[in-house]
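The complex is shown incomplete by one protein chain, all other protein chains being positioned as in the whole.
Should a chain be cited, it is by its letter among A and B, assigned in written order, with residues numbered from 1 in that chain.
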Amino acid sequence: MDFSLTEEQIMFRDLFRDFAQKEVTKVAKHTDEMEEPPVALLKKAVAQGFLAATVPEDLGGAALDLLSYSLLLEEIARECMSTAITLAVHNSLVNATLVKYGNAEQQEKWLPILAENLGAFAATEPDAGSDTSRIATRAKRTGASYSLNGVKVWVSNGALAKAVLVLAQTDGGPAIFIVNPAAPGVKIGLREPTTGLRGVAINTVYFDFVELAEADRIGAEGDGLIIAQAANAHLQLALAAAALGLAEGAVALGRGFAIDRKQFGVSIATKQALGNYFADCEIEQEALRHLIEYAAWLASEGKDFAAAALKAKMFGAKVARTAANLMLQVHGGYGFSDEYAISRLYRDAKALDFLGGTPQIGRVVIAQQVFADSGLAIRP
Amino acid sequence: MKVLVCVKQVLDPTGLTVNRKAEKVFINREDFILDTASKAALEAANDLKRAGAAVIAISVGPERVEDGLREALARGADRAIWIRSEGGDALVIANLIAAAARKLSDIDLIIAGHQSLDSGAGELAPRLAEALDWPQILGAAQIDAGEQGVTAIVQADGFVQVEAALPVVVSMLGAAYRGSLANGWRLMDAYKQWDVEAWSTSELDLNEDDLRPLTIKKEDAFPPERQLGMSVRDVKELVVMLKREKVIA
Partner (left out) sequence: MDFELSREHQALRRLIREFAEEELRPATRCADRSAQPPLDVVKKAAEIGLFGVPFPREYGGLGAGETGYCILMEEIGRVDTSFATIIGAHIGIGTMAIYLGGNKQIREKYLPDLCSGKKIAAFALTEPQAGSDAASIKLRATKEGDSYILDGEKMWITNGPMASTMSILAVTDPALGARGGATAFVIETRNGDGAPTEGFTPGKHEHKMGLHGSPTAAISFDNFRVPAENVLGQVGLGFVVFMQTLDIGRVTLGAATLGGAEASLQQTLEWAALREQFGKPLALTQSIQFMVADMAAETEALRSLVYRTAWLVDNQKPFIKEAGMCKLLGSEIASRCVDRAVQVMGALGYSRDVHMERGFRDARIAEIFEGTNEIQRILIAEQLFREVGVRIRP
């Protein structure tokens, strides 16, 4: 087994790291403070092809393999989790869906737009969080077209999106539609005030008799949940990579602080209790990295990577939260101050406990896999 | 002016759960708190202290009532009397308090709560007034009192100003409670320095009939569940429905 990155992957990683350090680091604090997405940075990301990261070359994308994609998100997340999540949602939920399930017309129409503008995926509703079967947003057939009505909440990239994928009920079952937010009847609500990820546009989106053509439907009526699940699987890998990046960013901050901070006449890095924290983080991050690599490898082999990606994400959430928490503790009182970056990472990391699904649901899914051939029904 | 304030305790509603389907009230935590209307009564009496009134708090019931009376002292009462008694309906309680008022001899004004959180019967004040043959003002939102009498704002059809000469019985609305909190120092004194006077029913000038409840509780029941109305989309559907039910031809 060869665990090394290919030459190309190493080159990509260095490119991403360079971009992150040159462009992302300097906007992270301001983005969080102002609760505004880093629009100028995202334009630069467009120029680098990051908004079409995994789109195949023949469709105009950067055609990154999934491991390189995960390296991209890792490097970005190391400096700014909001930017990483923005890119992850865009690439994994929107672009990947269009690539896999969109027909030629849809790809031709939307992928170029999405190479330069963000997309969003609207699934969650006030009564439908973990339980997507309860969605009430409905696309009602009216002759050859549809009329879309409903409210979606927690739509990442909502305010910036030039295309929104919407999970809606139809007579033939749940379906995915691609909606232009500038169309009549679409209203984007104010930004949700959040604990962290304050640089991600997170909005409620209202659909009020929005007219849609059949051409706007991705896949068939009834395919909605399958498509959403596939999108989510891609997102799991992306989130796992972002989690690793955040954890590494946290440790870098903690390490720097611990070396410089002297108490009791010595650098606190030499205090065994703190050394233990760094050791624990190191072990977890090593394990996470390999989970991500394995899931990416499965994808590159054309195998089903959903289960592996889910495990990576669930573990990643834990690793990121632990690292941010321990490294905040290393900072002592300064860890609670807005002047030091670590508290932002702590706030950002918490989102991993619900983004892309909660660990409570994740455990049910994995338990279902464990008991898959027993004939037993494992329910949430 | 001597003011007698009747206070009562109720079960803390935050310790109760009502399950309508099972038609049961669950007492998860049995804590007693002073009823809000009693707090309003104490607050009104405390306001009168500024004009020189003396305030006596009184309550009827088992030993836990003592804590309610100590809270009354913390809320400004100068004296607290506990009439030791187990059970009894509003009539019995009214008779007991009336007898106590007579014993105290120079009470000018009795303030009680109007409609407590638990029973909400609102019976105490009228029965007290009847027992003492005094006028009554029920459901006051605000009162002012002096040697010449009581002026009260009462919630009737809107708000009305009512006057009465002393002595008079007034009941205060729970909603009138402005939230004057009990005082911490007075609360500590109420437990460590001051006394709650315990009176037994035999000390009062009452006969057996006066102590016999008039009402007997047979059962607790929930009111019947109300059927929600139906909604119709438009007038056409309403007409169809009315025709179907043969309300119109």
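Criterion: a contact is a pair of C-beta atoms (placed from the backbone, for glycine too) under 8 Å apart; a residue touches a chain by one contact, two chains touch by 3 or more.
Source: prediction; values computed, not measured.
Asker: Sort by label and list the shown chains the missing chain touches.
Answerer: A, B
Asker: Write down which of A:Thr195, A:Gln229, A:Thr270 or A:Ser300 is the residue touching the left-out chain.
Answerer: Selected residue, touching the omitted chain: A:Thr195.
Asker: What is the set of chain A residues that contact the non-displayed chain in the whole complex?
Answerer: These residues of chain A touch the chain that is not shown: 124, 127-131, 133-134, 153-154, 192-196, 262-265, 271, 273-274, 328-329, 332-333, 335-339, 343, 346-347, 350-351, 353-354, 358, 360, 363, 379-380.
Asker: Extract the touching residues of chain B with respect to the undisplayed chain.
Answerer: Looking at chain B, the ones touching the missing chain are residues 33, 67, 70-71, 74, 179, 181-185, 187-188, 190-192.
Note that in this section only the chains that are shown with their structure count from here on.
Asker: What's the distance between the Cα centroids of chain A and chain B, rounded to whole Å?
Answerer: 59
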